[in-house]
Structure formats: structure tokens, C-alpha cells
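This report concerns only the one structure given below.
Showing just some of the chains, left in place.
By written order: A, B and C. Residues from 1 in each chain.
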Amino acid sequence: MNRKNFLNAGFGRRGFLSGSSLLLTGALLGATEKSEAKPAEVPDPPADGPQDKESLLADLVTANHILQDQGVVDGYGHVSVRNPTNPNHFYISRWLAPDLVTPSDIVELDLDCVSVNGDTRKLYSERWIHSEIYRVRPDVKSIVHSHAPTVVVMGTINEPLLPVYHMGGFLGTGLPVFDIRKSFGMTNMLINDASKGKALAQTLGDKPGALMRGHGGITVGNSIMHSVGRSVYLKINAEMHLQAGGRKIETLAPEEAKLAEAGNQEFPKDWDLWKRAVLAKR
Amino acid sequence: MNRKNFLNAGFGRRGFLSGSSLLLTGALLGATEKSEAKPAEVPDPPADGPQDKESLLADLVTANHILQDQGVVDGYGHVSVRNPTNPNHFYISRWLAPDLVTPSDIVELDLDCVSVNGDTRKLYSERWIHSEIYRVRPDVKSIVHSHAPTVVVMGTINEPLLPVYHMGGFLGTGLPVFDIRKSFGMTNMLINDASKGKALAQTLGDKPGALMRGHGGITVGNSIMHSVGRSVYLKINAEMHLQAGGRKIETLAPEEAKLAEAGNQEFPKDWDLWKRAVLAKR
Amino acid sequence: MNRKNFLNAGFGRRGFLSGSSLLLTGALLGATEKSEAKPAEVPDPPADGPQDKESLLADLVTANHILQDQGVVDGYGHVSVRNPTNPNHFYISRWLAPDLVTPSDIVELDLDCVSVNGDTRKLYSERWIHSEIYRVRPDVKSIVHSHAPTVVVMGTINEPLLPVYHMGGFLGTGLPVFDIRKSFGMTNMLINDASKGKALAQTLGDKPGALMRGHGGITVGNSIMHSVGRSVYLKINAEMHLQAGGRKIETLAPEEAKLAEAGNQEFPKDWDLWKRAVLAKR
């Protein structure tokens, strides 16, 4: 694979960012950072047009491994990315623990979760988490479903999860909590059909993520790097909240949270670090 | 070893599951998942008849290593499996830390904990945990004895351990707590003879597991994969309970727990993941 | 090194255990366990006479690494063993982080902490922890000084650390807490001379260990394996106490604790496991 394309994994921003966030990011970059030369380890600016499929799927595989390594998923949990050339399709692994995912395990589904290539392999029972959010959130390019223990706990204790620090800025004034019992009564807690996926997407609204009572959580993003970064900082922020042990936490004011989120971009420094960590273990 | 048999380790369901749970599992499978092709990494459907001995013992050895790797046991704790061809026998390691177990360490005992092959090697002092549960629970095919710290704590603080999330569904309305002092007065806390094993089995009743005050816990299952999966999720659920730090937790309703349990099957995705992790370290 | 002697490391009990605990151990062994054959991995019965020096020092080096690996020490903390052929001498590493210790780093000191071989290398500033306890406790053959965080915390919150489970049985009705300020006023908290060592030994009394306010803790034992095992279970028990978050814990009754302690012997299963773990990392 062409190294430049590989390093662009996740950075195909031209095709992804909406106009306004691009302007905001540009303004911040101008205000805070020097112009950069191009050493090997810093990702190149996005190439024109959408990211090529091979490097996108390589990033999706890497994202699966990162999520396991960072404690966001275990045997359960998943990550997907919208097809940059067809917004009605998305890529996700077949039914498999994320840490075991390889490129040949990736399938392409449409928004009814039908495999577009006639692939008949078993799929995640909760694929509708992804399809139904992609359906109503054109800005979302990638979704992570998390089973991190502290994230699970935060969905059950009726306390808002507010940003304890700037890396959690995207949490804003808190994430919505989806409680499947409200619309569906007693279930096995799984988002295992379209109507449950739609209900979750409705609770998510325009937020960067949601907690799922008795289950876990989700984060969405402009790119794989973005949804993965958010899922890790959601987990860390949940850990901090619980470490405070019930004390009053001076969390970020809403305006601070918003400014901090813009300052974090899509967590590129983390992506490089986390990717290197999982490559070293294979 | 034949790869198909190896992958069937733990999936010899035909010989194991009772009729009603097989029906329930079948109904859920029909409702939630697509038909599957047969890629290498997903376990094949169970072969006819019981699993062959060689692969069963390989799984038992792997289970020992998984339990150490997942923090369920340390120098102490053990796992056993009933002999599929003779329900009055079971396999367990000789006296050894689980992480050190190899196939040559496995012994076969009858329900009086007598070695059936004249093996004279030292055995676990608490082998009666296993024999006495196998004696009264024909549905149980595998047992894990856990020393996970959070599980120990949950047996001492007089709070029910309810499912915080769907992976703990099998916890239902809570596990019974065995307090050895009630029947035996002051002891060294060990289940080191048949009468103590019988008392523990009585407390266990028809439940999927029990806590042991001042000691640890046990989980039982339809297969090695099942008892091991339950022991890990028992530990994770206990951690979540304690992380909530005394706050009220919105745990799963009894009906949700029951449905969630059925939805989890016997944790096959975890088994593949955990097995790969321990193989990578040897 | 002769494998049999190596495996006897820590098991030179004939020279170590007092008569009464030997009887008690024998009675328990008779009651609970089958006679053992001699597979390679289970330690042989103690050889006659004291353990040879080479294998003893190898065990001391291993103990240093185990203590780091198990989180009992970090850059600080140490372990020593009494010279089995001269009770007025003991072996300890020179001033070095425990994980870096090799056989050539071991020095032999007398009870005034003078090097017996004219070795002039820098020593631990707190070597008097060891010398002064050996001076007044002829039963003690090995001492560990711990900096485990949860052990440090337990020395500062004015709550007795009672056995939460049977592996902490040796904690009995709690460990004494040494507060250096009581006898020495304001200091740098270090046991850096004989008088402070004597004060600590006095607080220790005939107990298996002591906490040191604002500092850490110590455990003593009949052998390296025993003091090391106690230091790890002290740490685990402290963790459990803190995980319970202030709730009332149903701890072991004094009689249960005593019986449990006898049942644990000197933690041989753990030693084998922990040793294998550190050998695998070198």
C-alpha cells in the first residue's frame, strides 16, 4: 500500500468535514500552531477526493484492534465507516471479536443491513446501531459501539457524564441515555432490528454519542479516527467521573467544552500512538 | 488434532443442552441472525455425539490459562469438565496453579473424588466443590472456582450482585451466598470434604453460580466455554457494582436478565478471543 | 544449579519451621490431601539440613523480581533472608531497584548492618528494618518491605486491615501500625538507623507484619516464599478493603483467620506461578 495513502487513513477530510467545522478548524490552526514541514510521522494533509478503499479498510481493521487495546471493546463492540463513494453503504466486520478482525472479514452493507456483495457470513446482531444512525446523520462517517465497563456504569447511575477535562470537551452538556425499555418494554437489551436502531438514533439526535442503559455506549465522528478517539476519551472521562467517588466535580463550562472540542480536532496524535501500539503486538 | 473437533471444543451442545434451552436458543437465533457460511474462525456447528477426549482436555487446559489471563484465578482457583461419556466422572488438573497446567496434569476423578486411573498425584484440596455439584446438577457440565478480588468482596458486603448490563444477564435476581460458618462453625474456609461440598451445592441450588463469603465464588455451565464466560462476566459485573461506589444502580429487570442471558449463548466470541490471547503468550 | 535444590528454594523447612506449626501443618495435610507422587513441577520435600547458599541467593534474586512484578515494590522496597548457617547474618541486595537485582548484587550483613565481606557498595538506607527484626525474632527467616499503594493508604486511614478472605488469614485481628512520629518526632519517615529499626521491631511484636504510617508496610515469614506470599496477599487484601468503599465488610472471624492461615502454608502454588512469570520476562 502506498505509504502516503496509508497515513491519510482517517484524514480524508475534504470529503468528510462540513463547511463550518472546516472554517473553525482553520481558524484555530492559524491562531495556535506554526506551519509544518512534512516529516515522515505526521500525517500528510488530506489528499484530494475521498480516501481510497484499500487504506480505508486498513484503517477500519486497525480501529478494531485499537479499540480492544484501549479497553473500549472486548469480545463485543464494533466499529464501522461509511463508504465515501456511496453514502448508503457502510463497512463493518462480520461477526467476530474486534481484536481478531482482518481485512478479509470486512463486509459492506446497505442501510437495511443487507450485504451488497452477496456475502452470507454471519453479521453482528446489532448492526442496526450503525445503519440507522447513518440513515439520519449525514454528517456521521464512522460509529463505535463500546462495552467499556465505566461507560456501562455511567448509563445506570442517573448522573450526567460531563467533561472532567478538555479531552472530553465533545461531551458538552452530557450525552443522552438510551433506555430500551421505554419504547420496547422487556428485551434482551440488544439493538437487533431496524426499529430499535431507529429509536437509538432518535435518542442520539445530533449529539456526538449516547449511553445505553444496561449495555454500553456509542460515539460517532467525522472519520474513523474521530469516532475511535471519542470512544476512548468517553471511557477515560467516565473513569475520572467514577474515581471522584461522588464528590462534586468542577466540570468544564459548556463554552469551555465547545472550545476544547474544536481544539482537539480528531485526535490525530492519539491515532498515531495507538496504531503503533497495536502494530507492535502483531 | 482434527481442526473441526478442536473448534467444537465446548460446542458439543447436542450432548449437553437440555431440550428447552435448545428450543429457546433456536428461536432467538432465528429471530436475530443471518444464516452463516463457514469461515475458518467461527466455530462449526456441533458434531454429532460428544466431543472427543483429546480436544476436550485441550480446551480444559486452555480454560485454565484463560482464567489466569482474565484475572478470575491466580495461584488458586480451578476449572473442571464432566466426562461426556461417563457422567459420574470429571476432569480437573492436579494440584497446580492454573496457568501452569498442561495436558499431562489432567486427572479423572469420580464423584467421590477418587482418581479413576490410580493416579496418585496431589489434588486440589477443594475438589469437592466440583464432585458434589456434578452429583446433584445433571445439567452442569463444567465448573469454575474463582478467586477474583471483586468477586471476593461481593461475598462480604451484604449487597446483592445484580446484572449491571446484559453480559451479566445470567446473574438474574442475584447469586446465593454460601457462608461456611452457618453449617460448620469456625473453619479454614475451604471446601475440603464431601459434606462441605454438599452444603455448597445445596446453597447453589439451580443457580448459575454462587458467592462464597470470605473466599471467592463459583460459576457452572453447559460447557467449559459457558462456565468460563460466566466466571469472567461475574468478575466484570462485580467490578462495575463496586465502581458505582454505593450509588443506586439501575440494574436489569428480571425479565431483561433472562432474555439477555439467552441472547449471550455461551460466549463463543469471547472464547475465540481469550484463547487467541493465551496462545500468543506461549 | 541442581534442579532439586532450586525447587527447594524456600522449602528448607526442617531448618525453619518451629515444632508446633510443623505439627499443625502435618495434621491439616493428613486431613485434606492425598499422598503425592513426585512430578517435576511440584516442589520436593525439604532436603535435610539448610538450603545451599547458591539456590538460596537465586531465590532471593527471584523474590526481588517477583515483588516488582506483583506490584509490592517499585523503585523502593526490599527483601532479605537470614543466613541459614549463621543466624546473625542476613542477605539483601545492595542499593538498587529490586527489579534490577542480580546475584552479584547480593551482600551479606551482620545485625549491625556491617558488610561481612568488606563489600563497600552503597546499601539501602533502611537496612535496619531487617537487622533489628532478625535480632529480636528468631522465628523470622525473611522480611519484605513493601511500598504497594493500597498498603500505604491502609496505614493512614485509621481502620484495621482485617482478612477479607482466607488468603489474608495471617492478618488475624489486624496488623499493628508503626507511626515514626510517636517516638522520633518529625523525620523523613525512613528507618535509617538502629534505634528506628528497634522501634519498628517493637511495634511489630510477634505479628506477621506491620503497616508504617506514611510509608508502606512489612511482612515477615519462615522463608522467602512465605514473606513474599504474605506481602502479596497483604496488598490484595488492602485492595479489597478499599474496593469495598467504606461499607461494612464481613471479615474472617479470628478463629477462621487462624485456621485459614495454617491452611495456606507458605503459598507454594503462588511461588511457582510468580517465578515462572518473571523468568518468562527475562
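By definition in this document, a residue touches a chain if its C-beta (ideal position, glycine included) is under 8 Å from a C-beta of that chain, and two chains touch if they have at least 3 such contacts.
What you see is a predicted model; the values in this text were computed from it and never measured.
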Subunit number of the complete homomer, 3 shown here: 4
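We take it that only the chains that are shown with their structure count from here on.
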Chain-level touch network, classified as line, ring, star, complete or other: line
Between chain C and chain B, distance of the C-alpha-averaged centres to the nearest whole Å: 34
Inter-chain centre distance, chain A versus chain C - centres from mean C-alpha coordinates, in Å: 48
Contacts with 2+ other chains: residues of chain B: 245-246
Chain B-facing residues of chain C, complex: 28, 31-37, 39, 41-42, 163-167, 169, 236, 239-240, 243-253, 255-256, 259-260, 262-263, 267, 269-270, 272-274, 276-277
Chain B contact footprint on chain A (complex, rising order): 74-76, 94-97, 99-100, 105, 119-123, 125, 147, 149-150, 152-153, 156-159, 181, 186-190, 192-193, 213-216, 242, 245-246
